[in-house]
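Here the complex is missing a single protein chain, while all its other protein chains stay put.
In order of appearance the chains are A and B, and numbering begins at 1 in each one.
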Amino acid sequence: MKQTDVVVIGAGAVGSALARELSKYDLDVTVLEKNEDLGGDSSRSNSAIIHTGYDAKPGTLESQLVVAANPMYDKIARDLDVPFKRIGAILPAFTDEQFAQLPALKHKAMMNRVYDVEYKTGAQLLEMEPNLNPSVKGGLYIPRESIIDPFLLCIGLAENAADNGVHFLLGTKCTGIKVEEGGVTAVETTAGTIATKYVVNAAGLYCDEVAGYVGKNDYYVTPRKGQFYILDKNTSCKVGMIVLPIPTKVTKGKLMCPTIHGNMLVGPTAEDMLDKTDKSTNAEGLASIAADVSKMIPGVNLRDTITQYCGLRAQRNPEGLNIDIYDDLARYVNISGVRSTGLTGSVAIAKYVVDLMLENGLRATFKTNFNPIRHGTPRFAELSAKERAELIARDPRYGNIVCRCETVTEGQICDAIHRTLGARSVDGVKRRLRAGMGRCQGGFCGPRVIEIIARELGISPEEVRKNEPGSEMLTGAVRE
Amino acid sequence: MKTEKQIVCITCPQGCLITVCGDDMTGEIDCVEGNSCPRGKAYAENEFCRPLRILTSSVKTEGSDVPLVPVRTRTAIPKELIFTGMEVIRRLTVKGDVECGDVIVPDFLGTGVDLIASGSAKAV
Partner (left out) sequence: MKQIYDVIIVGGGPAGLAAAVGAKKEGAKDVLIVERDVSLGGILEQCIHPGFGLKTFGEELTGPEYARRYIKEALDLGVEYKLGTMVLEVGDNSVTGVNREDGLFVAEGKSVILAMGCRERTRGAIATPGTRPAGVYTAGAAQRLINRQNMMVGKTAVILGSGDIGMIMARRLTLEGAKVLAVAEIMDYTAGLTRNRVQCLEDFNIPLLLNHTVVEIKGKQRVEGVVIAEVDPATKKPIAGTEKLYECDTLLLSCGLIPENELTAAAGIRINKITNGPDVNQFMQTCKPSVFACGNVVHVNDLADNVSEESERGGRYAARYAMGKLPAGKEIPTVPEGNVRYVCPQRIAPDFPATLFFRAAKPEKGAVVRVLADGKEISSRKLIKINPGEMEKVTVKPEDVSGAASLTVRVD
């Protein structure tokens, strides 16, 4: 039987951040991920915003951790080579009713210790975002709201953890947890049983099911659907900051912001569901985005869309971020209620959990050889002419551009496949490099990417998948 | 049997609607109307009793720089032979160098029409 010190269940943002935090200690750590690739479920389909926590419920653990996480991103993004930008957010009020809410929202920010939130007049906001509805009366400016590449954040955290010794078991689902004499002793998985001293449940959307294995499911999780539009980089109406609506009692509402790669992101909806695997978009949801966002940004042109997607937030019932340890169950940590702020919170949650474990008997020594730095795959599109030339001189495959829309080279695809926890699928390549994420959506590079993946992995093209088993791109050869 | 058929001409993009009357068993044609060129007339006459199509597909290569080489019947063959033709094409393999125009199967399906390469492959 495989032996390990800590099993982390789930390789989303929280699981990956936790893996990296644990890799700073002399521990044998194993991360289980049911999906074939990193990034979990919720962590890879969201608004890609690094929040300040200005609007969290004051005094909660969520408030504490999200507010603490935001300032950590400058260093984390630099260390892990993850695209990240502090672009700021505005919260414009268009009606008297909305305008009247501003003082309460600002006060809430202060209660959350986000002291840099400022009032702005309508004229100031229009100057900051000329495409705002000119009827704007005033609003708030939240300077540290930021945007990030969510795939690369998860991948960067996990890859760096793996480079520092953490084992990742992808495509491996936790099917049970063994408890002996009041403490966890092993984790059962689809790839066999792993004996372990500690277990951390970071299963996000599925954390209630995992908690059920140890009888700690005194809550349940339902998915809350969020549908988004991604608009072309050269859409006629853009914004430079995150434009947030004034929240209502029902929802935080739909926003518009740039993505870290220069597209526009518009959404999300908020629809409570039951099926945790249903990531489908629907006409009603998409139509509601157009209706709502055009109130703030009248010129938003959703006909410039290049894709739409749906993410699932893990809605805990009863709600709230909970990180629990138990008197009657030793060496087990349960993380639940990680919702839309989870991508931001992940790095602080990781620190909090490790500290909690150390306080409660985890014996571990800080490693002297932890390497915090990850060198990502070169981003050819962002390089200078000189850097490009040098790269091609070193490896001519960087001279072969495979994805024309996002300027991704064969060299990058090969690097992304062969590096630690590398890409194994068409989506794996897409999420790491953006090949196929541009306006032609893989129409040009798709057939070529299939060929490269098959060649580099030494598999037949028919075995190349979009992502999970069953998502094979092809049904065979035309001529056997 | 004496009959009248409306035929959309496919020889060029214009897509003329041609009316042909005659006996579709004997192939005897009484009238052709609506065509705007002689090619259209010929097409409609054939289509009336014995539709013809050029069959295009591809055959597997062996020891070549490309996995497939495209093929075609040099001229049109009876439409009803298309799926039989595909059965034959599926079993073919060409080796090494293939030049555009090379005969792959002479007298394809006994039609008197050759199956030829419509692209090329280089031996590797």
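Here is the rule we use: a contact is a pair of C-beta atoms (placed from the backbone, for glycine too) under 8 Å apart; a residue touches a chain by one contact, two chains touch by 3 or more.
Note that the structure is predicted; figures quoted are calculated from it, not measured.
Visitor: Indicate each shown chain that the hidden chain touches within the full complex.
Guide: Hidden chain, whole complex, touched shown chains: A, B.
Visitor: Give the residue, chosen from A:Thr185, A:Thr222, A:Asn282 or A:Asn301, that touches the chain omitted from the document.
Guide: Reading the full complex, the residue touching the unseen chain is A:Asn282.
Visitor: Which residue, B:Cys21, B:Ile82 or B:Val105, contacts the hidden chain when the whole complex is considered?
Guide: Residue touching the chain left out of view: B:Ile82.
Visitor: Give me the subunit B residues in contact with the hidden chain, please.
Guide: Residues of subunit B in touch with the missing chain: 8-16, 53-54, 56-58, 60, 66-68, 70, 72, 79, 82-83, 86, 100, 118-120.
Visitor: Which subunit A residues would touch the chain omitted from the figure, given the whole complex?
Guide: Residues of subunit A in touch with the missing chain: 229-230, 234, 277, 279-283, 285-286, 302, 305-309, 385, 388-389, 392-393, 396-397, 399-401, 404-405, 407, 426, 439-444, 446-447, 450-451, 461-462, 465-479.
In this text, only the chains that are shown with their structure count from here on.
Visitor: Compute the distance, rounded to whole Å, between the mean C-alpha positions of subunit A and subunit B.
Guide: Centre-to-centre distance between subunit A and subunit B: 55 Å.
Visitor: Which residues of subunit A touch subunit B in the complex?
Guide: Answer in residue numbers: 478-480.
Visitor: Taking the complex as given, what residues does subunit B use to touch subunit A?
Guide: Of all residues in subunit B, those touching subunit A are 58-60, 67-68, 90.
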